[in-house]
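Every protein chain of the complex appears in place save one, which is left out.
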Amino acid sequence: MITIRYFASLREQLGKEQERIEPAGAMTALDAWKSANDGRMPPDNVLVAINQSYASLDAAVNAGDEVAFFPPVTGG
Amino acid sequence: MITIRYFASLREQLGKEQERIEPAGAMTALDAWKSANDGRMPPDNVLVAINQSYASLDAAVNAGDEVAFFPPVTGG
Amino acid sequence: MKNVIIRESAYDPWLLLGKFQHARFGDSAEYGATAVFTGTMRDFNEGDTVRAMTLEHYPGMTEAQLQRLIDEAKSRWEVIDCFIAHRVGQINPAETIVITAAWSAHRNAAFEACRYLIEELKHSAPFWKKERLADDSERWVTQNTAG
Partner (left out) sequence: MKNVIIRESAYDPWLLLGKFQHARFGDSAEYGATAVFTGTMRDFNEGDTVRAMTLEHYPGMTEAQLQRLIDEAKSRWEVIDCFIAHRVGQINPAETIVITAAWSAHRNAAFEACRYLIEELKHSAPFWKKERLADDSERWVTQNTAG
C-alpha cells in the first residue's frame, strides 16, 4: 500500500487528510495523486514529499511509501 | 581651561590620564596635544574627541572644552 | 537538549535560548558570536486585524527538514551549532512563533547562518498559517513575505 497525506488548505479543499492506495506497477507521485483523485490534476503550486523529503511529481513511489501533497509553506 | 584626557594604551604610554591647559588664542586639538606634550606630535593613528564627540586634529577647541585622545577602539 | 524544538504551547524565547545555550555550551568559551532571530505574531496582516492564528505542520517531516537546514548551514559556514524552535497549534498576537540561532567563533558566520535558517525555513519547512480575523472568519496565508 501507498499512504497519501494532504495538508492545510489542500486537506480542507479535498475534504480528506489521509488515504491508502494499491500501487499499480511503476507509479509516480502524480500517478498516485490521480489514482486517489478520480484522474484529476493537482493544483499548479502543489508541493510533494515522499517519505518526508521533498520530491517532484514525476518521482517514483513504491509500496510502503508515504506521499504527501501540500500548498506552498508559510511558516516562520 | 581646557581639559585633556588620555585613554587605554596612550594613557599608559604617556603616564597620565588627565590634565588641564590654558587656551592660547585660537587652538586646534593638535595644538592642545602639543601644548600638553612638549611640542611632540601624537601617534599617527590617534583618535580625537571634543566634548565626547569625534573630531579631527584640526578642529577648534575652546575654553571649557574636554579634549580626549585615544588609540583605535577595540570594543564589541 | 535538541537542536530542533516544535512547541504546542507559548514560550519565552529568551528563556529557551538561555536554556539551550547553557545545556549545549555550559561555561565553554569556544564561541565568540551568537546571532539570533525571533519571529513574533503580529495582530495585523495584509490590511486586516488578526485575532489569532493556527499553525499546522507535518509532524516528522518538519523536524527532519529543519535538521537538514541546520546541517546545510553548518556545511556552508564555520558555525559550531544552531538552534531552531517553532510554535504550532493555536497562537495569539505577541507570542513568539519562531527562533533561529547560530553560534560561531566569528560574527559573520553566525549572522549568515542565522539568516539562512530563517529564510530557508520560510521557504521549505512544512508549516501553514491560518489566520482568524476580527469577525471570526478564517483564511489561509497563501505566501510568505519577502523579508
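By written order: A, B and C. Residues from 1 in each chain.
What we mean here is this: a residue touches a chain if its C-beta (ideal position, glycine included) is under 8 Å from a C-beta of that chain, and two chains touch if they have at least 3 such contacts.
As the structure is a prediction and not an experimental result, all values here were calculated from the model.
Across the entire complex, contacts from the unshown chain go to B, C. Only one of C:110, C:125 or C:141 touches the absent chain when the whole complex is considered: C:110. Within the whole complex, the absent chain has one touching residue among C:2, C:42 or C:76, and that is C:42. One of C:9, C:28 or C:75 touches the chain omitted from the figure, and that residue is C:28. In the full complex, chain C contacts the hidden chain through residues 12-15, 17-18, 21, 25, 27-44, 93-94, 105-108, 110-111, 114-115, 118, 145, 147.
Listed here are the chain B residues that touch the chain not shown: 5, 7-9, 12, 49, 52-54, 68, 70-76.
Just so it is clear, only the chains that are shown with their structure count from here on.
Across the assembly, the chain pair joined by the most C-beta contact pairs is A-C. With centres taken as mean Cα positions, chain B sits 72 Å from chain A. The set of chain A residues touching two or more other chains is empty.
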